[in-house]
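Got a structure here, written out as structure tokens. Questions coming.
Note that one protein chain is taken out, while the other chains of the complex remain in position.
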Amino acid sequence: MSDFSCKPVSLDEINVGMTASYSQTITDHDIKNFAGLSGDYNPVHVSDEYIQSSRFRKRVVHGLMPTSFFSGIFGMRLPGPGCLYVSQAIEFKRPIYIDDTVTAKVEVIEVDLVTRHVKFRTTCSVKNKVVIDGLADIFIPKDV
Amino acid sequence: MSDFSCKPVSLDEINVGMTASYSQTITDHDIKNFAGLSGDYNPVHVSDEYIQSSRFRKRVVHGLMPTSFFSGIFGMRLPGPGCLYVSQAIEFKRPIYIDDTVTAKVEVIEVDLVTRHVKFRTTCSVKNKVVIDGLADIFIPKDV
Amino acid sequence: MSDFSCKPVSLDEINVGMTASYSQTITDHDIKNFAGLSGDYNPVHVSDEYIQSSRFRKRVVHGLMPTSFFSGIFGMRLPGPGCLYVSQAIEFKRPIYIDDTVTAKVEVIEVDLVTRHVKFRTTCSVKNKVVIDGLADIFIPKDV
Partner (left out) sequence: MSDFSCKPVSLDEINVGMTASYSQTITDHDIKNFAGLSGDYNPVHVSDEYIQSSRFRKRVVHGLMPTSFFSGIFGMRLPGPGCLYVSQAIEFKRPIYIDDTVTAKVEVIEVDLVTRHVKFRTTCSVKNKVVIDGLADIFIPKDV
């Protein structure tokens, strides 16, 4: 049952325009876990008191937290297990607030059958507004 | 590194060439936590059996895991609390293996006093070899 | 519940009808931790937006999350440290919602002194309604 097992999508099955996405509500748990992982305890992320005296309405999610969903989509679904992350460029365009539901989406924009690199546009959206925009380069080894 | 302690470094104190760094040994705990955060359970990260049949010698660390240390350095030390992440570009140049000690380093390469943006070169190294290379753009709000 | 404290209850002290229970409010933290452990990021568990367009009123707790409390009760109190889990059958009878307080309860229904197996009915309830029902078989080694 190849299609639903966690086997990689092979290079020749990948076409420009293919997409995959993942949605999650980002809660305090995710912020605190990312703070613990990164050491980033910037009060804009972890202090309600600091936020009340700032120009933000709620605590702001670390931009790299939902960026990690790109890694999840690449590693698990498109192209899937075995692929290698070559580069990721990210622009944090709008703040993401605690309890926002973020949809991470990757879309194939270029496939190089010779070098085995696939380029993706990578976005995160909240209520259909792009909050994170970027580009990724993924390499698919031959032996996968 | 007393100068970049946990009070913000104000924009006019920041000069080209300033650096801040952070070192950590990346263990299974960090990999599994990042897998849980990102949903990325690619077997190159989580399965010893898969690795034994691959060209890697040990399980590979998710590239975005130590990238998160840049967020930690920016948010905590240089420029410190209150700054905002505008963009981050990353190239994953060499695999990082479980139990490697990674040193993340940021270095100021450009300061714009008018727009209040600071550009950094951001690197992660293992045994003095650059494993992750990149550029970051940080904005320092006036009220910080 | 002093009788089922953290020293093992020996086989000959166990009688049909004995019970032990444990209560916990299931929060986003528990759901996200279970998602991270299991890889189950089904949007019924992690996305508020998805839930709003579904027939559920709030995010649903992974059924195996509070099922894990049976493991806690068996391993810690009845029979306690040293026992081995032989089997567990579970029916998920009603959805459990985020912020529900779940009471897990195990009740001895059969004791076999020869084979050293103890059978339990295992239930989870929310506001006195059974949400999870099941049966477990526990083996108590002689050397415990």
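For reference, chains read A, B and C in written order, and residue numbers begin at 1 within each chain.
The rule we apply is simple: a contact is a pair of C-beta atoms (placed from the backbone, for glycine too) under 8 Å apart; a residue touches a chain by one contact, two chains touch by 3 or more.
A quick note: this is a predicted structure, and the numbers were derived from the prediction, not measured.
**Student:** Taking the full complex into account, find the residue in C:His62, C:Lys105 or C:Lys119 that is in contact with the omitted chain.
**Tutor:** Touches the omitted chain: C:His62.
**Student:** What residues on chain B make contact with the chain left out of this view?
**Tutor:** Against the left-out chain, chain B lists 28-29, 32-33, 41, 43, 46-50, 59.
**Student:** Please output the residues of chain C touching the missing chain, sorted low to high.
**Tutor:** Here the touching residues of chain C are 22, 30, 33-34, 36-45, 50, 54-55, 62-65, 67-69, 71-76, 80-92, 141, 143.
The rule we apply is simple: only the chains that are shown with their structure count from here on.
**Student:** Calculate how many whole Å lie between the centre of chain B and the centre of chain C, each centre taken as the average of the chain's C-alpha atoms.
**Tutor:** 40
**Student:** Between chain A and chain B, what's the gap in Å when you average each chain's C-alpha atoms?
**Tutor:** Each chain reduced to its C-alpha mean, chain A and chain B end up 16 Å apart.
**Student:** What are the residue numbers in chain B that touch two or more other chains?
**Tutor:** Chain B, residues with two or more chain partners: 33, 36-37, 39, 41.
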